[in-house]
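Heads up, one of the protein chains got dropped from this complex, but the rest are sitting where they should.
Lettered A, B, C and D in written order, each chain numbered from 1.
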Amino acid sequence: MTNTTTLRASGGPNWSHRLKDAGFWAEWAALVGLLVLVIVFQALNPTFLSPGNIASMLVAAAILVILAVGQTFVIATAGIDLSIASVMTLGAVVFGQMYQAGLGLGVASLMAVVSAGAAGAVNGVIVARGKITDFIVTLGMLSAASGLALILSDGKPVTVIDPLLLRLSTTGIGIFGWSFVIAIVVAVVAHVVLFHTRFGTHLLATGGSPESATAMGISTARIKIAVYLISGLLAGLGAILLVGRIGAAEPAANTAFLLNSVAAVVLGGVSLFGGRGTIVGPFFGALLLIALVNGLTLLGVSQFYQPLAVGIVVVLAALLMRFQK
Amino acid sequence: MTNTTTLRASGGPNWSHRLKDAGFWAEWAALVGLLVLVIVFQALNPTFLSPGNIASMLVAAAILVILAVGQTFVIATAGIDLSIASVMTLGAVVFGQMYQAGLGLGVASLMAVVSAGAAGAVNGVIVARGKITDFIVTLGMLSAASGLALILSDGKPVTVIDPLLLRLSTTGIGIFGWSFVIAIVVAVVAHVVLFHTRFGTHLLATGGSPESATAMGISTARIKIAVYLISGLLAGLGAILLVGRIGAAEPAANTAFLLNSVAAVVLGGVSLFGGRGTIVGPFFGALLLIALVNGLTLLGVSQFYQPLAVGIVVVLAALLMRFQK
Amino acid sequence: MTEQPQVAEKTAQPPRDVLLSCDDVSLSFGNVRALVDVSLTLRPGEITALVGDNGAGKSTLVRCVSGIHRPDRGTITFDGARTDFHSPEDAREAGIETVHQNLALVEDLTVWQNLFLNREIVRRLGPVGLLDRRAMQSRAREMVATLAVNVPAVGSRVRRLSGGQRQAVAICRAAGFSSKLVIMDEPTAALGVQETARVEELVFRLRDEGHAVLIISHNFAQVIRLSQQVWVMRAGRCVGGRRTAETTGEEIVGLVTGAIGS
Amino acid sequence: MTEQPQVAEKTAQPPRDVLLSCDDVSLSFGNVRALVDVSLTLRPGEITALVGDNGAGKSTLVRCVSGIHRPDRGTITFDGARTDFHSPEDAREAGIETVHQNLALVEDLTVWQNLFLNREIVRRLGPVGLLDRRAMQSRAREMVATLAVNVPAVGSRVRRLSGGQRQAVAICRAAGFSSKLVIMDEPTAALGVQETARVEELVFRLRDEGHAVLIISHNFAQVIRLSQQVWVMRAGRCVGGRRTAETTGEEIVGLVTGAIGS
Partner (left out) sequence: GSGGSTEAAAANGAQAAGGAAQNYAAVIKGLDNPFFQTMKQGIDDQAKTSGATVTVQSANSITDTTGQADKLNGLAGQDFSCYIVNPISGTNLIQGLAKLSMMNKPVVNIDSPVDPTAAKSANVKLATYVGTDNREAGKMAGQRMTEVLPSGGDVAAIGGIAGDVTSGARIEGFHQGVGKNVKVVQTVAADWDRQTALTAATNVLRAHPNLAGFFVANDDMGLGVARAVADAGKTGKIKVISVDGIKDALQAVKAGTLEATVAQYPYTIGQMGVEACQAATSGKTLPASVAAPVELVTRSTADKALASTPKPFGPYEDPYKALTQ
């Protein structure tokens, strides 16, 4: 997957030129940042790279990676999905209600994805047909989806103890937990869709220059609806993993996921102004954010100093993206 | 103030043409939305327009108006200040520490504004000189400023009972509390700066087309630093009002203020892509958001249904902005 | 428009000889009456020119024909059928390719991606269609080489190209796909001498292959050189049409400036 | 570049007769060598033309002179002093106004705001300077009327203007402020016949008022008509310079295409 991306950048395997290319650095800045972080943390605390810790970081990253992929699709069209985290909450609550009603894991999972996808589609239709700014529509959905989650669950969490779900979130292949494997699959598929299908090209054109895309006969409205639908569906997938991870379907907001999903995308070198996108970047952006918190925790950085440290490291990591200019 | 704005739009007082102009509607959509909301709420509950309720809505709106004005300056340059609320928290904590140390209201206020302004300036310098995306820099500052606030306050609130501050937040002229009067003054000054100074024009040019602005010899870096400085200073002013309002300086996150400040700006018809801005729009956008929550509470809408209602109304209000196209 | 009957005489032929016809097309933006009752026709296998001052409404008319704007009033008939394009997609489907004045390139996509935008070559793998990047890149290289002198790499993003290079890409795109009508809005404005010559060759080739071409140009020598029919617009109106063989540069200038009344 | 000595003979005059001189200016973008050892000079009170194929490097050179790019190597001397512009602001301060090919207008600002961008008229009220909108609007109306035929309202946003109307605004802006050198990158490319004539008048007027003008154009008739000196670029190099009076359109075409070797 990673190879294809670089080949894409300028159509030839000339590495010395590649290294001088700004776009290349933008795409890989998050990886470079991650590597620097890993080296520093490992030097300060050898447990950091222990298999156990790597495994738990990867599992912790799975949901964020999936959301970041969804967010990438939206942001590449110059939109933003502020509702991604609360749509996930909605999906989780729907899962919980179905599961509690005894409908089983399959139906519950399906309904979680369907309901989250529906919320995403509503976002898309209002943005595309109603011609309202993405920010406001998805802000409205942020609120509405958490409201729905509260109403459906009556404000109460549902404990979900399912052996299969538990295996999903606790076992895997080697250090790769199943949930991380799912995240990898999502990322690979997303990469192919973005760079190797007509839809992907039309999506980037819609983000880069909606007028030009329209003039070339691309239905930007349909593209917009599609990306929000995708974002919703992935939020639904995230919801299943979330329920597995915390063992319950809760209506409480997952605000941290919202900002982190956008941060992963932007750290991954994707411009909020649309028209450009990579999947590799946001993927490593998500890992970077997770590794940062994990490392600071391992180092025992005091709780008050952690936000300060996170802020500084995030900006330093972004400094690597300066090469983008 | 309002008159000047409309005159600006197309340079003549021809009202029938004005009403057909899309830009006009974008600017006033928030006001129209507010009026619709007021009519509905008043019809459902006559206390809504009682002088007492109006007065308390206006006082509740003061801080949000001030933050929205700061956010407007940043957004008009195609940036976004995600740190605005936590910089306000930092300012409030600095105020609290100074006040507790017995330095008096004047010094405490000054230091609140200075520290928040400094945080804003740091944002600006990193964005402008470091050439890092606004989103990441201010996300970093969001984290760093709340960390600093926690460290400075040791996580504890400081009760601030100051007679002058108390008067500021509880008295006023008629139904206009002093804090709202301050917000109005801020809005008027901001309007003049945006539309009647060179700085304002250069700011809009920077947001609309940074390359063109640069080619015309405008230092976009200086403009960027200035808008973040302004946003920081206004967050500092907001901090003083916040301390006055709740009678304490707390390290609390104030996240609601962040999303609401951006929402007010966008509801006010200002594009997140920069280059266009109004102050009237965000002003009424902020009032709309406050009136919405007030009205829903007056109507006794249940806590679980409130988020749903907020979401729907926000999107409906934005539908008024369709005219913008 | 008052000119219309006069021209109609000359062009009064069986309808199969009219590819495109605009009848009383009008469009206003707020107070600006960009098009006022514009009527003109265009024959298959011919090069038709559209001239007029800046702001006369030429691009606006083109945008109506290619589905970007919908006229307030009037009808557009294409290939015998009355059209009501709701989007540029409809127009492209119907067989109209356009080189817009603002180029309509996506700056952040590469040259080859722009050339094949919404016309991508796809390899089918069962239900999924994957882009055939290699095929598109090599065809793109050929297409660009026919027009450009300093040929840009087809893998570079359009943002990096010079003014003329962009123009060449936009023209390649419109010419590269079989269509009944190719519209070019000031295609050679940014082009150098050699590139202009190549575009003119291309226009002739398109005509010879049976495409109709509508070309907008401020270069009257070029108009006389290329076209069989000229239409003149002034301040939103179509003020006249001439068979090129029967007119001169001077007469056209006169129509454009209003020295020769309508 | 090998041409340089030859040309130097002709232009070898006391330094006060050279307003701008580029010496061995080079600039690469990654692999693209946009400028290779470009040397040329420009006299005050003269109209100088710069010609060359698309992608030859003309706009890149102009962007170096006006402070947008900084050359990798080489020196630029303006008005007797070696310059090292760090920004377009420096260049404007030094007295260089430029009409860029991409126009450099701010689409969301109005015509008058664009005309006075960074040159705003201000009324001082003690420490604060407030914009004199009325004065700028009325002066803008005058400026635009001199060039445009279908005059756009100065209060309308540039986004709404036709291709030629934008071009006119950009030219007005560069011409409207006293400067030593006005650079115009393909100023008449999008213009109609009448508008082109007015711009040419304007260029002459600028020269007569003592400004130097550097004009880039693909229209060799225009070049011969307007300029006193022509410089030719090919594939990033300056391959020759001629006094216009001593050359012909054919020779220039030859230099541009490489038919006449360098």
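Just so we're on the same page, a residue touches a chain if its C-beta (ideal position, glycine included) is under 8 Å from a C-beta of that chain, and two chains touch if they have at least 3 such contacts.
This one's a predicted model, so the numbers in the text were calculated from it and none came from an experiment.
Engineer: Among the chains you can see, which ones touch the chain that has been omitted?
Structural biologist: The chain that is not shown is in contact with A, B.
Engineer: So one chain is hidden, and I want to know which residue out of B:G140, B:P251 or B:G269 touches that hidden chain in the complete assembly.
Structural biologist: Considering the complete complex, B:P251 is the one touching the chain left out.
Engineer: Considering the whole complex, which of A:S83, A:S153 or A:T278 touches the chain not shown?
Structural biologist: A:S153
Engineer: Among A:Q42, A:Q100 or A:T255, which one is in touch with the chain left out?
Structural biologist: Going through A:Q42, A:Q100 or A:T255 one by one, A:T255 is the residue touching the chain not shown.
Engineer: Contacts of chain B with the missing chain: which residues?
Structural biologist: Counting only chain B, the missing chain is touched by 45, 47, 50, 52-53, 56, 60, 146, 150, 154-157, 159, 170, 242, 245-248, 250-256, 293-294, 297-300, 302-304, 306-307.
Engineer: Identify the residues of chain A touching the omitted chain, counting contacts across the whole complex.
Structural biologist: Those residues of chain A that touch the unshown chain are 47, 50, 52-53, 56, 59-60, 63, 146, 149-150, 153, 155-157, 159, 161, 166, 169-170, 242, 245-248, 250-257, 290, 293-294, 297-298, 300, 303-304, 307.
The definition used in the following text is that only the chains that are shown with their structure count from here on.
Engineer: Report the inter-centroid distance (CA atoms only) between chain A and chain C in whole Å.
Structural biologist: The separation of the two C-alpha centroids amounts to 43 Å.
Engineer: Centroid of chain A to centroid of chain D, CA atoms only: how many Å?
Structural biologist: Centre-to-centre distance between chain A and chain D: 48 Å.
Engineer: Would you pick out the residues of chain D that each touch at least 2 other chains?
Structural biologist: 102
Engineer: Find every residue in chain A that makes contact with two or more other chains and list them.
Structural biologist: Residue numbers touching two or more other chains: none in chain A.
Engineer: Within the complex, which stretch of chain B touches chain D?
Structural biologist: Those in contact with chain D are residues 8, 10-12, 192, 195-198, 200-202, 204-205, 207-209, 211-219, 275-276.
Engineer: In the complex, go through chain C and note every residue touching chain A.
Structural biologist: Answer in residue numbers: 66, 68, 87-93, 98, 100, 102-110, 113, 117-118, 120, 122, 128-131, 133, 137, 153-156.
Engineer: If we count contacts the way the header does, which residues on chain A are in touch with chain B in the complex?
Structural biologist: For chain A paired with chain B, touching residues are 78, 82, 126, 130-133, 135-137, 139-148, 150-151, 154-155, 255, 259, 262-263, 266-267, 271-273, 303-312, 314-315, 318-319, 321-322, 325.
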